[in-house]
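Just passing along the structure, written as structure tokens.
A single protein chain has been omitted; all remaining protein chains appear in their positions.
Going in written order, the chains are labelled A and B, and every chain counts its residues from 1.
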Amino acid sequence: MKPINSMRLSFEGKSVNEAFARTAVAAFVTQLDPTIEELSDIRTAVSEAVTNCIVHGYRDRIGTVYITANILTDNRITIRIRDKGCGIADIEKAMEPMFTTAPNEERAGLGFAVMQSLMDKVRVTSKEGRGTTVVLTRRISCKEA
Amino acid sequence: MKPINSMRLSFEGKSVNEAFARTAVAAFVTQLDPTIEELSDIRTAVSEAVTNCIVHGYRDRIGTVYITANILTDNRITIRIRDKGCGIADIEKAMEPMFTTAPNEERAGLGFAVMQSLMDKVRVTSKEGRGTTVVLTRRISCKEA
Partner (left out) sequence: IGEIRRHLRDNNSVRVSRSLRDLAYKAMQAKERLINQNAKEPTVDEIAKEIGMKKEDVVLALEAIVEPMSLYEPVYS
């Protein structure tokens, strides 16, 4: 489906840019006039995905994070978050709640679970040594008259 | 000077994206902890430059607008706004207050004047048939202890 609007964004994988990234995506989604809850869900999911790029994908260096957002005709938004980092060997395992390769962090292992609970769809593709792409999809409720 | 942080942004030249663009830039600048007034100056200048890309650069089609923002070490921010549209034949003349090729718009001819009054520096480069680049520079005041 051809999007009716789209944007691209890229930035250095520094944690100071996490707030920037989710705010920029929020500013883009705002044109659909979502509810506060919808917007907050999207921001949280984007945050988790961006954090993963920074913390896991580029674990030992600072790399670039790429975001593409598309608005589709049926009030759906898709957000693609991509890194060119280390990649994930076993995606299914990585997505299991509580699975983590960084057990020292707080609330470890729940990033993908949070994304899945807040978005309608979460699709992950990855190639070891090449990087990881997460595509988040969410439908925004239509305003009642 | 190597920037300490940078981001890139691109989007379709539709007027709905003007609000997105200036908010995204504002979200990036926010890491320097500006005042609302500084943020509002930057938003207005970015708006004028983006509007020019949409209205003049891509006057008869929808094209892509590109923004790069860099944060430099001395609390300065540079914002580059670029289109691949028709270009400007005579830049000096285009920048004169009140000069416009679209005299039917309201408050026509003041876009560059507004940018210059709000930013520390405005640099314009352009090639006919190739496009236009505007670089805005502004220093954000440092907080006194």
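The rule is short, and it goes like this: a contact is a pair of C-beta atoms (placed from the backbone, for glycine too) under 8 Å apart; a residue touches a chain by one contact, two chains touch by 3 or more.
All figures in this text were calculated on a predicted structure; none of them were measured in a lab.
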item	value
Contacting the left-out chain in the complete assembly, out of B:6, B:23 or B:78	B:23
Chain A residues that touch the omitted chain in the full complex	19, 22-23, 26-27, 30, 33-37, 39-41, 44, 110, 113-114, 117, 143
Touch residues of chain B, complete complex, unshown partner	15, 18-19, 22-23, 26-27, 30, 33-37, 39-41, 43-44, 47-48, 51, 54-55, 105-107, 110-111, 114, 143
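We take it that only the chains that are shown with their structure count from here on.
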item	value
Approximate Å spacing (C-alpha centroids) for the pair chain A, chain B	28
Complex contact set, residues of chain B against chain A	5-12, 14, 16-17, 19-20, 23-24, 27-28, 30-31
